[in-house]
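A single protein chain has been omitted; all remaining protein chains appear in their positions.
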Amino acid sequence: MFKAQIVSDNIKEFIGTIAPIVDEAKMKIGPTGITIKAVDPSHVAMIETTLTSGAFNNLEAEEAELGVDVTKFKSVIGVAKPGELVDIERNTEMNSLIVSIGNLVRAMPLLDMTGMADPKVPNLDLPTVVKVKAEEVSQGLKASKMVSDHIELSANEESFRLVCKGENQNRVDLTMNRSQLDELKAPNDTSSLFSLDYFSLMVNSVKQDRIITISLGNDLPVKIEAELAMNGNTGAHGSVRFLLAPRIDRD
Amino acid sequence: MFKAQIVSDNIKEFIGTIAPIVDEAKMKIGPTGITIKAVDPSHVAMIETTLTSGAFNNLEAEEAELGVDVTKFKSVIGVAKPGELVDIERNTEMNSLIVSIGNLVRAMPLLDMTGMADPKVPNLDLPTVVKVKAEEVSQGLKASKMVSDHIELSANEESFRLVCKGENQNRVDLTMNRSQLDELKAPNDTSSLFSLDYFSLMVNSVKQDRIITISLGNDLPVKIEAELAMNGNTGAHGSVRFLLAPRIDRD
Partner (left out) sequence: MFKAQIVSDNIKEFIGTIAPIVDEAKMKIGPTGITIKAVDPSHVAMIETTLTSGAFNNLEAEEAELGVDVTKFKSVIGVAKPGELVDIERNTEMNSLIVSIGNLVRAMPLLDMTGMADPKVPNLDLPTVVKVKAEEVSQGLKASKMVSDHIELSANEESFRLVCKGENQNRVDLTMNRSQLDELKAPNDTSSLFSLDYFSLMVNSVKQDRIITISLGNDLPVKIEAELAMNGNTGAHGSVRFLLAPRIDRD
């Protein structure tokens, strides 16, 4: 069984992190919370996003996996107002997910999970760790549009840096010194190249005043982590972790 | 002669109800107010919308009919600010409607009314009557998008219901109990199927905090009524009535 009540803001935040990556996904449910792990169709981006039971007003769930239409789910919870309660229930007979918002009831058939990836999130040793407000990074990404389709992230003892090199001398350089970051751990110099599109989708999928943690290596994937379902009194009740593969077509 | 002065909000509301239904219409004018009756090109939707003389700051009009370009009229009054006065006058010599807003004067030729329908609004016996705030219904319509292109409206002694059934188990159900409605008169169970598009256009054409009256039968047209040109002290000075034919392609 699966029967949950949650404030719309929390479930919107959760689905908001998945929607840029996949249209359909396997959602693991259980008494401790809900989790989606997914890989995008081109196998460049990976996501693991979780809401713990504390993000819910009520959660009754046995361990199970549900095939969810992410696009439809996002569209339904989009009609909920901020602070409005959303009820989510599995109807086993109809093999559907029933989402209720006020007087509104939306039934969505669960999807066949054959062929849905069950990605093992690799355990990477990424030496560099940067903590920074999402909007600080977003400004650099916005300025990089129309310059190039890839972006270099690098860090050293002094600073974290985002460089986008285009044709001719076109170039965007966002350098944030240690003092401007919430944290910088860079035991050695690291640098990797990524798709600007994917990296932007990830950074923009979280609330812009949220601190994100970026972990980097040399020509290794980047890991982007953020907390979800923040409560002023009790803290975060969820988290998202993105992994993005590096691009190897270095100039 | 036709010479009227009206606050922009009132005339915008009036034209806002017609614009989704027809591009050109016959407007009846007279000392008691102005009225448009029209049928949409596919003969599925009918509208009768009226502003009484109380909606105007000044109204001098002999009984007459004017062929009005609704799209152009809407576009002109769109440049008026909220609360700004709009003067409307017929120029018989030029066979035009002259709309003045501040220093701005817009002349629009009146249209030939040959071929413009003069619909007799049928006198239907619709037993079920529901009164509800427009925005309550709109939320259900928004959630129904991408589920199906038709919607079932039904009512019984307990509740008013809006159901949209899509393929597979996709389904939206908005049920409002007697206590959540401003009024519910349902002597017997009624149910009819309608075009989601048309029904949405009608409900969304009125101010969302306005109470709408929905009258229903069994496989009969739905009637949607709302008040226009509300004044805090003197009440409504106009009204709109939509009729929408039922769809007969029941599942």
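Assorted remarks:
When the chains are written out, they are named A and B in that same order, and each has its own residue count from 1.
Convention: a residue touches a chain if its C-beta (ideal position, glycine included) is under 8 Å from a C-beta of that chain, and two chains touch if they have at least 3 such contacts.
Predicted, not measured: the structure shown is a model, and the values here were computed from it.
Per the touch definition above, the residue from A:M113, A:A143, A:I211 or A:A236 contacting the chain not shown is A:A143.
Only one of B:A55, B:V76, B:A186 or B:L201 touches the absent chain when the whole complex is considered: B:V76. Of A:H43, A:K81, A:R171 or A:K185, it is A:R171 that touches the chain left out of the display.
Residues touching the missing chain, restricted to chain B, are 72, 75-76, 78-79, 94-96, 101-109 (touch as defined at the top).
As for the chain not pictured, it touches chain A at residues 136, 139-140, 142-143, 145-147, 168-177, 180.
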